[in-house]
Structures are given as C-alpha cells and as structure tokens.
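I have a structure here, written as structure tokens, and I will follow up with some questions on it.
A single protein chain has been omitted from the complex, and every remaining protein chain is retained in its original position.
We call the chains A, B, C and D, going by the order they appear; numbering starts again at 1 in every chain.
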Amino acid sequence: MDLTFLLMTLLKIVLICFVFAMILGAILTWGERKLSAVVQDRIGPNRASILGVTALGLMHPIADMLKAFTKEDFVPAGANRFLFAMAPMLAMVPPLVVFAVVPFGPGPDFVIAPLDTGVLFIFAIGGMGIYGATLGGWSSNNSFALLGSLRAAAQMISYEVSMGLNLVGIFMIFGTVSLSNIVLGQGQLLWGWLPMWGIVVQPVAFILFMTASMAENKRAPFDLPEGESEILGYNLEYSSMRFALFFLSEFVEIVVIAAMAATLFFGGWQIPWVDPQGTAGGWITVGQVAAFVGKVVFLCWVQLIIRWTLPRFRYDQVMALGWKYLLPLSLLNIVATAVVLAML
Amino acid sequence: MPTLKIDGREITVKDGTRVIEAADALGIPIPRFCYHPGLPVAANCRMCLVETNRAPKPVPSCHDFCGDGMEVQTATEKVIEARRAVLEYILLNHPVDCPTCDQAGECDLQDQYFEYDHKPSRHAFRKAHKPKARAIGPRVVYDAERCINCTRCVRFCEDIAGAPQLRQIQRGEKAYIDVFPGTELDNPYSMCAADVCPVGALTVRDFRFKCRVWFMKGTQSVCGECSRGCSVRVDTYKNEVQRIVPRHNPNVNQYWACDAGRTAFHSFDEGRLEAARVRGRDTDFDQALDQFAHDLEEALGKGLTPAVILSPFMTCEDAFAAISLFKTKAPGAVYSIGGREDGEADEVLIRADRNPNRAGLKMILDSFGIETAPIKTLHEAAHPVVIAFGYEFEERNYAKMAVQAAQLSAVFASMDVIGDVETYAFPAVSPYETYGTWVNEFGVIQRVRPAVKAPEAAKQARRFIADLAERLGAPLGDASLVGIFGLMTEEIEEFKGLELDAVGPFGIKLWEDAADVEAETDAGGDEAEPEEAAKESGESNKTDSAEEA
Amino acid sequence: MASKAPAAVNGRDRDLHTENLTINMGPSHPAMHGTVRIILTLDGETVVDADPDIGYLHRGFEKMAEAGTWSKVIPYTDRLNYVSPLINNVGYCGAVEKLLDIEITERCKYIRVFISEIARICDHLTAVAASALEVGAFTPFLWAVQAREEFYFLIEMIAGARVTTSYTRIGGLRWDLPEGWQERYEACEKRLFRMMDDIETLLTRNRIFIDRNADVGVMKAKEAVEWGFTGPSLRAAGVDYDVRKAAPYLVYDRLDFDVPIGHKGDNFDRYLVRLEEIRQSVRIIRQVIRDIPEGPVNVDDWRIVLPPKDAVYNTIEGMIAHFELIMKGVQVPKGEAYYAVEGGNGELGFYLVSDGSGRPYRVHVRPPCFALMQGLKDMIIGGMVADIIPTFDSINMIGGEIDR
Amino acid sequence: MTEFASDRVLKRFPEQVIETHRQHGDDTVVVKRDGLVEVLEFLRDEMDFLMPIDVTCVDRLAMADPPEYESDPLHPMLTTQTVPSLGKLDGPRFEVVYHLRSLSRGALVRVKVPVDEDDPVVPSGTGVLKGFNWFEREVFDMFGIRFDGHPDLRRVLLYPEFEGHPLRKDYPRKGYQPRLDMPGLNGDKVPGIKE
Partner (left out) sequence: MGKLVDRPEPDVMIQSYLPEVWNGMKRVSKHFFANLLMKKGYVTIQYPEQKIDYAPRFRGNHRLMHREDGTVRCVACFLCSTACPADCISIVAGETDNRDVEKAPVKFEIDHLRCIFCGFCEEACPCDAIRLDSGEHRVPAFTRKDEMSGKEDLLSRGGPSISKQGGEFK
C-alpha cells in the first residue's frame, strides 16, 4: 500500500463521495423542487442569488444549507441526546459508503474499492441505513416519531429481502457479484446487436428492483415513515443541520439507487457497441464516464417523476406489496431465469 | 265622558280630550310634527290626519276633540295617501342635509318618511334657499332650510318659557322662524326650543357635531342644578357625558329643563380629586383611610366632638349612612349642611335653592332628631375635628374656614375645591356616577343613576363610610343601595312602606304641600304613560339594584 | 398513556402483551387544518377509539351576529365556510328574506344560483384536490387549485373579493353581474375541464389511490341519515337527497340537473360524487346563462335595500331612506324562520329569530360539517391511522363553519 | 297538499302539544317537555322523519317586556337601557328547537320545547336519533341546558374550563374568561420524564 495508492484513493473518495454524490444530492434538492414546480405549472425556486446570479435557482441549495447551519439546533425534552445526535449521521453515512464499490468508468481507476463482492457490500452497508431512521424516531420522545420509526424499520427490512432477491437473476446471468464485472458483462451483445444490459435480460427484475429500492429509500409512494399528512415522520423533532442530514441522505440515496440501477441494469459506463471492454482510454473513457453520469441523472429524474405522480400507500398495503407481490415475483424471476439459463 | 272607537277599538275619555291623545292611550300610532303634548295645539302640519264619521274629509286628529259615538279610522287608504302627500310636500324644499344635521337619528321627519312614505322623489327642481346655520341665540342654531314651520318652538317660547322671542315670518315657501330684530333667543329654556323641534332646524350649540345620537346611551337620572330636580336623561358615549335632555315627568318638570341644568355636566369633570391625599401627599385610598380611622379614633378617644358638613348633593343613602355612623361613634357631633348659595328663582322651573337634595337631608336629620348648625358660623366654633362631604362647595369659603380651623379634618369630594388645607382628602364620585335617591323641594323622591363610570380611585360615599365604619369597629351591615334604603324605610317617617324598585321614572311624591299646586297647573299628558313607565322602571330598577349589589 | 382495549381488534387475537397508545392528532397537525384534535387510542396502527374535539376556531359568530343590524351579519357569513362563502351569503340573505316575506327579483334569483354553483365548484375542487393531497399526491392538488384560482378571479370580478365576498344583500345583491362575466366564465370552464381530465388520469383509475380510498371510511346509508349527514357525504352513501331537489329554493326547480349518488359510501364514492357534482354544476350554470332574464337585481322597496346612490346623493328622500337603513337596519318583523340551502358540504341552514327590532335576536347556523364530524368517529374506528386522513378529508370539514 | 306533520302530532298527542303553527311555511309543533321524546319517536316511526337536522335554543330573556332596545317615546333612536333587562318573561325563558327532515315526504318539521330557567333540563333526543348528539352538546355548551339521558354531555365548542354559557342573553358580549394555568409548560421539564 504505497502513498500514491493512498492519495489516489483519498482523491477518489473525495471526488466521488463528496463531489459527485453530495453535490448531485444537493442539486437534487433543487431538482426536486424545480421539477415538481414545472410539473405543477409553477416556476419553482428562482430567487436566491449571489451577486445577482440566480442560475435558475441553483443558489437555493446553498441558501438552504446556510439556513440549516444557522438555525437553532433543537433537542426535545426527554430525548435521548446521544442517539438523537447520532441518528442523522447514521442515516447519512451508509449511502455515501456505498459509492466505494460503484464503478464510474472502465477499469479499477474509476472505482474506489473494486471489491469482488461489491453487491453484497452494498447490501451490507445499505442495511445500516435502517438505524438512522429507527433511532432518530425512537430517541425523539414523540409518539408520532416513534410510529414513523416503527414503520421505517418494518418497511426497510421487508424490502431489503426482495431487493436482494431481485438481483439474483443478474448474478446468475453474469456469474459474478462484482459490480465491475457485471458492467463488463453487460458489454456483450445479444444476438449480435442487442447490448446485453440488465434491463434487457431481466426486465421484471428491474421494475421490482426500482420498486423495492424506492421503498427502501422511503420515498413516495412509499414515504410512509415520513408521511407528512398522517404521522409526520420519524424526523418530526429534528431541525436545522440534523434535519438537513436526514434530508440530504434521502437525496444521496436517490443517487445511490440511480447509480446501482445504472450499473446493474443499464450497463454502467457502457456505451452500446463502443469499446465494451473499456480499454480504449482517451476521449472514449471520458464519454463512458459521461454516459454513466447521464444514466444516473436520467434514473434520478425517473424517481422524481414517480414521486410527483403517485399517491402514498398505506402501511399494511406496503407490507402486503412487499411480502405478497414483490417477494414471490422475485422468487419467480429467479426460477424463470434459472430455467431459461438451464435450457440455453 | 265621550266613548269613541278608534280603528275599531273602544275607549272612553275625559271631556276635551283630543283624538290623538285617545289614540296614544290606545297605542295606535298617529304620525305628527306640530303636535306636542306639552304645547298648545296649532294643527298646521297636517300629518296627523285621520278619517272620522263626523267629517267628509280627513281631519287633523290633534285638533279634533273626542265626541261620543265618534268612529276614527287611522289607516284607510285616504289617510295613508294624505300622509304621503304631506310628507312629499314637506320634503319638497328640505335640503339634503342629513349628513351634516345633528338631528339625524332622532328626526321625526326621517322616521315618518321612512315609515309612511318611503317612495322616491318626484322633485327635480331647485330647492328654495333660506338662511342656514344662523346662531339665533347663545345656545341655539337655526337652519331655515330644514324648518318645516310647525311652530312648536314659537309656541314653546310663548307659552312655556314665557319669553315670546320667536316668530314665524314670511309666507308660503319663504316662511321661516326668526327672532325679533335686535334680540336673541336667550331665555333660560332656549335649549328646549331646540328639543321640541321635530327636525334639525333648531339645534343645540353645546351639542353641535359632538356625537351622533344613535351612538349614545341614555341613562335616566335627575338634574342636580336646583332643588326642583328635573327628570333628565343623561346621554353618554364612550364613558363621557355628551348632553342632557329633559325627560317627561308630570310630577316634577313636565317635558322641560333649564339650560343651566343641561350644561352643568361640563363643570363636573373639571379639577377632579384624583387620588386620596394625606397632608398634601397622594396616598393609596385604603392606606389613607386606615390612617384617618386611626386618627379619628384617637381624637374621639380624647373626647373631641367632630363637626360633620353634609352636602345637599349627597344622595339620601350616603347621608343616612354617614349620619348613622357618626351618631353611634360620636354622639355629640355637630352637623351642618353645606352646598351652593341660593340663586334666583323664576316662575317656570328654576328654584332658588341650587342644591338637589336639601329636602332629603333635612328629612333624615329630622328623623334622627338632629338640629343643624348653620354653615356660615361653623368656623367660629373652631371644631377640632371636621369631616366634610361634598361634591361642590360653593359655600366653600365657610367650609374651608371650618376645615382650616380644625386639627384633624377629612374631605370627601369629587372635586379638588377646598385646596390643600385639609389633613385627609378622599376622592368621591360625581352626581353623574352615583347610585341613590334624591328628594326634591316638593317631596318627590327620584333615583339617580350613574351615566358614566367613575374614575378608579373615586368611591361612592356610602362605600367608604362603610369601610370607615368597619375600621372604627361599628360596621354598618349591608352597605349596598338596597340595604341602606331598607334601613331608611324603617327609620324615616316619610319613607315608611317605600320600596326602592317602586321608585319609577316619575318618582314618588312623599308629601303634599302648597308648592305642588304650582307644578300641577300645566299637568297634561296621557293616562297610559305613567303605567307604562312604571312598568319600565320596574325592570331597570331591578337591574340597577343587582348591579349595585 | 395506556388504556384498556378490547381483547380482539379486527378479529386478531393478541398473543403478545401490548399497550394501547393514546395520541393527540392535532390541533397542530398538518392534516387537521389546525382546527381539530382527534384523541386517538391506537393498537399499533389500528384505531381503537377516537374522540374528535372541535372548537379551536370558535369565534362566537352567533353572539357577534346579535350585536349589529341584520345586514352586519353578512360579512360574518363569509367566514363560515370560507371555501364557498357565496353560498353562505345566499343562505343568510335568503333566510332574512323569508322572515321579511319578500320575493326577490327573477334576475337576482338566477344570479344567486350562478354564484352558488360557482362556489360549489370551488368547494368541491378543493375537497377533491385535498383528497389527493392527503394521500400524498401533491400534483393534482396544485392543478386543481389553479383551476380554482380562475374561479376566484371570476368571483373577484363579481363580488370584489376572492374569499370575503359579502356579495348578497337582504333583498338583492351588492351589484349586478359585471360586464364580460360570461366570457370570463367560459375561460374558467375550459380550464376546469382540462384540469379535471388531468386529475382523473392521475387518480381515478390509479390502484394506489383506489386502495387508499375504496372501502375506507364507509358510512352506510341508514347510518348516514341517522347521523344527520347531508350533501356529498350522504349522497355517496346512496341516499338521493339534495336540498336543491328536496326543498327547491331560488330557481332550482326550473333547472335540469342530476343528483349523483354513490354505491357504498366510502371515501372513493365521495370523491366520485364530488367530481360528478362539479359537472352537474357546470350544467346548471349553462342553463342559467341561457335563461337569465334582464331586469333589476334588488327589490323595489327602500325599506329593505339601500336606495340607488344617485338618489342618495341628490334627493332628500333617498338620503333619509339611506340614513334610516344604515342607522336602524332593516326592520324585520317578529318571528322565526329556518331556511336551508345546499352548501358545499350539505344542508346549510339558517335559523333566525327576530324580536321585531332592527337587530337579529338569534342567528343560528346549521353547519353541515357539524353532523359529519359527529359521524367521523364511526368512520375511523377499526381503520388504520393513515385512513383517518383521507376519511377526514373526504367529509371536507371546514373549521370556520363547524366552530363558528 | 299533503298533510302537515304538526297536525298529525296534534291529533295524536293533544295533551302534550301546546300549539302548532306554520309561520313562514315552517311546520312547527310546540310540545311540553315530557312529551318531547314521544313526539320525536312518533315523528320518526310513523311520519318517517329520519334525518336529524338541527338542535338549537333560543334564550327569550331579552324578549321580556320591555325589550332590550326599548326607546324613549320622544327620541326613538336612543336606547334608554344599557344592559338587557331582567324583567319578567311571560313564559319559560328557553326554547329548545329541534328540526327534523323526512326524506320520503320532503318535509321539514320544527319541534319546540319551552324550558324554565330554574330547571333547564330536557330529555335527550339522542335515544331517538343519534345524530342529535353533538347538536345537543352544543346547546348545553352555549345555553347550559342539560339533556337528560344524553350519552356524552360535554362542552363541544368551548373548552371544559369555560365559565358560563355565552349565548345566554345575560352573558356579556365583551366578556372575559379567567386565565388558565397550563400544566407542563414550565421550562422544558415535562412531568414524569427524567433528565
């Protein structure tokens, strides 16, 4: 482990986790407001400015951040202060860590830690996210927050299962759990012309994965843990920066989901028919990284559009959906994949 | 005793009763402008036309006497049309003045137009122009355009005030009321001339533009300007007295009151004593009373006899409470009655004695068997302890001298008139803020009610007498209005069998004497009214007592 | 916190020892409009007991109304159901006119029908939009509010204010309809139908929405009648009752429209009934535009309506009538009357008592929400916490009306 | 013309009905207090008046003679009394008013019950139609009339600590209520929670 490697890794961590994920997450807060506004025939955020530059309202995330920093950090009476302070961090860290294994471009240079067990790492770390919501709700000493955290725990655990099972088909097809290898695998062509992307070979798994991962992320239509009109959510008692962390973690998680979906189902950094092995270097590599970013942005957009289209489920309906529909369907998907693979 | 039918209802009246009076007694509404129960009949407005079986065309009901077997219809088509026509005619030259007119709201023309005509104007010509807003007297303004020439004011000045100063001049649409050249409407009852005006032609200068009449609340009270004690209504707005108008009372003042009494309220808010004072320093009321009680007890212990100066502005209850306290605590006390000096009497209402309750005080003192010492010589005796009550000390020099001569003195007054010479000064309520009864010169007991709320520091006399009594160890018992009135009915001969609630708006005559005959002369009015009014008062009295308790 | 709960809720036997949770839902809860508190006893997410507590917006309307003249009550009525204030105006003035025993002019009747239906559209739009909002769909809400905005502009054009309209007067109206009201209305209608199509695409056949609303908050017909339900909530239960048909007022008996009724009385039926009622209202307005006669809008009696300004400024007769009406108010003869109109949420009744003076002796409002709220308890017990919100919304309780 | 419900009630309960009238077309029955439940049940069962519309009350106190706004005969605009008179009323002070509607008949009926001030109790109509529940609570809240047999007679619009019954005519228009202490608002310390 030489110094260059260390420095490079650090640089990658900073670039990917903090620059890419955080900035994209922050921009997404603007994006969500702007998108919802446009959908609803409004203009949306466009007022905050630095020296008269509004940049379509892109200054708003900065303003929001400043506001969050300067607001009173309120801890309710009777709260467990330690856990109350811990919870937002617990919520924030896992989605950032997940980026360690996401390949942004061809080759090991574009991934922080090219683990062979990448997907398993993601599940392992992603499962940690439950603690943030659960502890945050429980430690607030508020009945509504408690209800929210209970919902969060139940929902996230339930969907973890089907989310994992969805991807088994992908593993079976590509024969690996390393994300880099899965991406390389998607560079192949089916029948000589169709890129063998995950969405092509596993369309059902893609829909199920998106559903499950959005449920995992507690976003509409699965935003029951923070259903603002019913129980107000596990983050009810949070304010200022702590709330901002919860808020930001949600958006970083959108990026994570988009990145995972792009990697697993949309060929990662692959541009169809162009340099499937990722060895070309030069502008092609740049284009491949850009393709990855583009796919991530598109998938983020899809998630946002869904958020602004659908009403919210009810708690029992979410559980029913998770256990009665998604899980059997995922299992069915595995069986079908296995059968097809066996037949081929 | 003719019996007649009005709108099918039968009534038997005295000979010489006018039809309009009979209708009033029955409660059948007949509109009128020129007719006034207290004035001679002129029958010139024609508003009160009714149909009778005695004449082919409508006749003015204020002018026609009731006859036996007469049948009167007050609401036939013909009558209604006649009223409408009369109103249209009256309004022909009436200026569009309601916004600037003080009468709006109590204007007979407004009410009757709304009730009996309420049709749009058919008039689209220039209106006749006449002098506007002329000050025809020191207290009255005349607007000729608004005048409907009913001549009520002319008749009032001639017949009631005894000062024929007004006259109608010109004729037809040019007619208007004026004073004789070089004279003014300055008789002491000139404001009543404005009162009787059914429209806003004559308005009171004192009240001019001060307040709109519909905002005001009226309180039935008694005028304290002279010993006649005219029944008045005190109109207030936002806890301020705006004006005083006479109230009908056949026992006392008929429909009238003098100008002096009606403007007297201005002086009662000047120079109020704002806080209790001990030797010139403002002090808390209770604290001052504590000290005073202590000092007084000490002085009485030394055997000093106090002199008590009562004021004829005190209500009977207050005086009674004071006397009964000093009677028990200081049996040898000397009593004297202060008050204002006599003025000149006239033949209408004003009496020489300018104090409202001297008769009541005398009655109470008599019942205790107390001889009063004349106030003018009180200071000569140099009483060491002087306790003075009073709303107003016109004879203040004498009272002041007595107070100055004393070692220990206490003044209970609404106004700070005696100067800084006393040991103790306690703020009291003014006559417009007090509950109680006054007895006038002719023995009519009437109730005084608070029209405005007293300042916080000021207290009703019997309240602090009760407090003082408690501190002196001789509690009065029930110190409320009803309680003390109950004691008075037991103690005082004239009050025997009286009930506070029975003292209606007209008061109760306690004794008959020669002076009554004079007041009786122009008694008129309708029979129904006393009954009605008594009923009314029953209600209000009950409320008052409840509030007071 | 803990309270005794039945051993079995929803037929589930408990095998674990759990305690019920008592929580205050509201008054500061986003779905409770800041005006209601429901004291909930929860077994997990299931509602075991509920006690709605109202009164947070109580302003003493009925006491205030006794203070002034009869006309001075009109601005207060704006603040009853503040989503459809015009209907309140119409209801109150209709009640006073009933006491006065006067017949208002034909044109006035048609205009009152017109403004009532506009207000009803606003009211239903709000309720429908909020029913989406309460289950988390924000977009349809804002679309609906945009369409409602168009109607508010129309109302502002007619009445001079969007919400605090105070448009009707005893015996007539403040103004006749303004120039160009018809064109403005056409624009509104176009926008309305476009928006309704959008909303229906997003909601009506969406399974998530149906799941949230269908068979939730069910109120059966018989129960609904017994609770005193009126309006869309009653009709959704399948009872064909509409004040406009049952006791026609104004000119509703001359107009042709259907009363939509629902199948089971659940939230989804209430949503559908409201959507259909918007269409029926449009149908009524079309007929009003076709039939509305020319003529005066105020009754020809200066003792009831203020004289025209021209007469007031220039003639003493007008001036006096004006003064008398402002100072003393309309002199309403002694008596009592109950007058009901079909408000946005049901039968909006005014029970007035006059003692013969110029002031109301007693003004009582029968707010439709009041009866709906007392039935709410039955609708939410046994359901889940999340069901309270759409159910509470679908009865469309308006704080200003229920608390008065 | 269909028959009026009030006529049927009068025929059926001649003892209990005080009077019937149809002022302004509103079908009205005035019944004695004891007969209220019977009449309501009769209306529900035999006349099909199934829908409870409204319950309210009228305090007739200010209708006492003379009324509150009694004016001076010479100056009619001026009120001579500043407080409502507490005069003697002819008849009971309160009138509880029930409105019911029949869907099948399309008719509305008003049932009025005079109640004395000294004994402001009325049998509850909730046993007949449960929809009267909150309306009766409101009447209790605003007028202090108790409903005998009401399952849940609490204040509904006002808070439990409220003193007096505001829609009574002797309750002042600008009245003030005593301030209440709010438990648990001293600092951040909530009872029962350890720091």
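Definition applied: a contact is a pair of C-beta atoms (placed from the backbone, for glycine too) under 8 Å apart; a residue touches a chain by one contact, two chains touch by 3 or more.
Keep in mind the model is a prediction, meaning the values are calculated, not measured.
Asks: Thinking of the complex as a whole, which visible chains are touched by the chain that is not shown?
Replies: A, B, C
Asks: Which is it among C:44, C:75, C:296 or C:382 that touches the chain not included here?
Replies: Here the residue in touch with the unshown chain is C:75.
Asks: For a quick check of understanding: of C:139, C:233, C:281 or C:374, which residue touches the chain that isn't displayed?
Replies: C:139
Asks: Given the contact definition stated above, which residue among C:259, C:289 or C:381 touches the chain not shown here?
Replies: C:259
Asks: On chain A, where is the contact patch with the chain that was removed from view?
Replies: Looking at chain A, the ones touching the missing chain are residues 35, 37-43, 207, 305-306, 308-310.
Asks: Please output the residues of chain C touching the missing chain, sorted low to high.
Replies: Per the touch rule, chain C residues meeting the hidden chain are 68, 71-72, 74-76, 78, 139, 146, 149, 153, 156-161, 164, 166, 174-175, 178, 198, 201-202, 204-208, 210, 235, 240, 242, 258-263, 268-269, 272-273, 275-276, 306, 309, 312-316, 319, 322-323, 326-327.
Asks: Residue by residue, what part of chain B touches the chain that was omitted?
Replies: 95-100, 104, 123-127, 132-133, 208-210, 212, 214-215
Convention: only the chains that are shown with their structure count from here on.
Asks: Distance between chain A and chain C based on Cα centroids, please, to the nearest Å.
Replies: The answer is 45 Å.
Asks: In angstrom, rounded to a whole number, how far apart do the mean CA points of chain A and chain B lie?
Replies: Centre-to-centre distance between chain A and chain B: 89 Å.
Asks: Identify all positions of chain D at which a residue touches two or more other chains, and write them in rising order.
Replies: Within chain D, residues 77 contact more than one other chain.
Asks: Could you tell me which residues belong to chain C and also touch two or more other chains?
Replies: Touching at least two other chains: 327-328.
Asks: Show which residues of chain B lie in contact with chain C when the two form their complex.
Replies: Result: residues 91, 94-99, 104-105, 109-111, 113-114, 117-121, 123, 214 of chain B touch chain C.
Asks: Could you list, by residue number, the parts of chain A that touch chain C in their complex?
Replies: Within the complex, chain A touches chain C at residues 36, 39-42, 143-144, 147, 220-221, 223-224, 227-232, 308-317.
Asks: Across the complex, what residues on chain C touch chain D?
Replies: Spelled out, the residues of chain C in touch with chain D are 54-55, 58, 60, 62-64, 66-67, 98-99, 101, 225-230, 239, 241, 246-247, 327-328, 335-338, 340, 347, 349, 351, 353, 355-359, 361-362, 364, 366, 370-371, 373-375, 403-404.
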